[in-house]
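The complex is shown incomplete by one protein chain, all other protein chains being positioned as in the whole.
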Amino acid sequence: MKTLFIKGGRLIDPSRNYDDRADLLIKGGLVEAADKNLKPPDGAEIIEADGLVVMPGLIDMHVHLRDPGQEYKEDVLSGARAAAAGGFTAVAAMANTEPVADEPPTIRYVADKAAGAVARVYPIGALSKGLQGVELAELGRMQKAGAVAFSDDGKPVLNGTLMRNALQYAGGIGALVIVHEEDPTLVGKGVMHEGSVSSVLGLRGIPATAEEAMLARDLMLLKMVGGRLHIAHLSTAGAVELVRKAKADGLPVTAEVTPQHLLLTDRAVKNSGYNTNTKVKPPLRSEQDRQALWEGLLDGTVDAIASDHAPHHSDDKDVEYDFAPFGIAGLETTLPLLLDELASGRIKELTLSMLVEKLSTAPARILGVEGGALKPGSPADITIVDPGRSFIVNPDNWYSKSRNTPFAGRQLKGAPVYTILSGEIVMKEGVVADRK
Amino acid sequence: MPGTLPPAAAEQVVGGGEKMTLNPKATVMDEKAIKQALRRIAHEIIERNKSIDNVALVGIRSRGVPLASRLQAYLKEIEGIEIPLAILDITLYRDDLSERQDQPEVHTTDVPFDISKKHLVLVDDVLYTGRTIRSAMDALIDLGRPATIQLAVLVDRGHRELPIRADYVGKNVPTSRNEQVEVNLVEIDGKDQVDILDLK
Partner (left out) sequence: MQTLRRKDILGLEEMSAEEITLILETARSMREIMQRHIKKVPTLRGRSMINLFYEPSTRTKASFELAQKYMSSDPINVAGTSSSLVKGETLKDTVRNLEMMNIDCVVMRHPVSGSAHYLARNVEISVVNAGDGMHEHPTQGLLDMFTILDKKGRLEKLKVTIVGDIRHSRVARSNIWGLKKMGAEVVVSGPTTLMPPDMEDFEIRFEPSLDDAIEGADVVMALRLQKERQEGGLFPTLREYAELYGLNSRRVEKANEDALIMHPGPINRGIEISSELADGPRSVVLDQVTSGVAVRMAILYLLLGGTKEE
């Protein structure tokens, strides 16, 4: 394996509060040295990183790879390529596949298929059998097969007793439970955030309460039975407040947000003329909610940013609004969108170091996987970013099989220019290389 | 519309939107000439129809309407009876709609009597290609079955594209296709005058 020398970049490692110029020496798939003024060894491949930012490989802790079952939308390998193109070295793949990843063979299938992929793929197992919300799935056996967390994501767990037992049982085996908070009886046939925009558009609304009511229940269950709970895609001001209070009470809870909820509101549905690429769960909320998400992100209530990459084929999305499936494909836009937001200066307290924390260090910590740091001995999973690079989002050039994004045509400033997995360059200047 | 133009060096949007300058070339009728022409036409209408008991006037929007109304007044002066007057908007009958970018504004047609078996005198300001009159006849026939349709115009400038001729003409004005005839009427334009303009 080649020796790699990354020279003169700005190195950010939130795990040790490092944000300064440094060289990085990589050998045998690991970081050998990270310090100022290192000498490149003879024969090392040198990456000139002057003006670039070097960070631990980003980890997207919430993606849907549709494999097995809906490979026409995405598969493990195309999803991994999309991840590498977007600056991610690892993703955690949700269990709502066909068949559902609720038994060890499906977990192993994903893990095995990802073995030679250009990104690490961590399978997440289902919490209940078949995502039916009735019987607990074999969490322990799946954990042994490689599942890093358990979730019925895509389908909220309506049954309170099941959630109680799942949290309690998972706690006992040290497993993380990830929840999609949405009371289906309050969601009904809703397709967008319930508010003044849904009222005008005549689309059925999903009230903020649908998320908050179930979140409140789960936080109370967490307090009662313990365990470790991670809240997927927070979307409302009330939900941020609930998590903030739970954390203040010392509950073992973490939370994530998505770029779409940080950057868009329900007005996007109207302004795009009912474009189904604005249809996502949880729905794009009000401006007040959006601001609360940023506040939560800045004050630490929200630990991580994840794409909730939900690829859909245009045959499924290019239909009337009510008929389209929910979801936005985000692996190849998440990092640039956030870099662009940082460059715009709209969020005053936002720093690059904070973004790396939310996109790498925190997800590694929450999932209990390696990565999220760049110090001697760390795996050489590295993302290098050019904060000054401008480009226009063009889904036609994506590595993902799907194109469903509301951000197409946006001019963004800031993009990943290298993705390095175990010391191997898997993406350079937007081009993904197959692994040797 | 010619009548809405300011008198000198007017600009008009023609066809596809290019602007052309119109230069007044000559005045062919003044207030007095218009008055005499209309009085003569009134007499000719009486003469031709023997009696005007069953005659009605139909003014074509827009400048045919005041002309028809003046004829109605002259006929009353001469014969002592007020014959019916109708207003016809031919927009919906035009044959050039699909060639125009902007649809012309539609106005109401107001025919307050049954035209069946009546001798109708269509009144317009200028007779040119004949297409407006064709449209007007179509419109009238959709309204009923008149005994006859006659045509009165203030100016006949020639260049017919359809086999149509006027029964009553105020003045024959030979023109070239590069010229435009502008009819001004007091009721609409504040003065009575007919000019020839040059399209350059």
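Per-chain numbering from 1; labels A and B assigned in written order.
The rule is short, and it goes like this: contacts are C-beta pairs under 8 Å (C-beta built on N, C-alpha and C of every residue); 3 or more make two chains touch, one makes a residue touch a chain.
Nothing here was measured: the structure is a model prediction, and the numbers come from that model.
Of the candidate positions A:Gly57, A:Gly171, A:Pro207 or A:Pro259, contact with the unshown chain belongs to A:Pro207.
Within the set A:Tyr18, A:Tyr72, A:Tyr321 or A:Phe391, the residue that contacts the chain not displayed is A:Tyr321. Contact with the omitted chain, checked across A:Pro56, A:Pro123, A:Gly171 or A:Gly195, is made by A:Gly195. Considering the complete assembly, subunit A touches the hidden chain via residues 194-205, 207, 273-274, 318-323.
Mapped onto subunit B, the interface with the missing chain covers residues 89, 91-94, 97-110, 138-139, 142-144.
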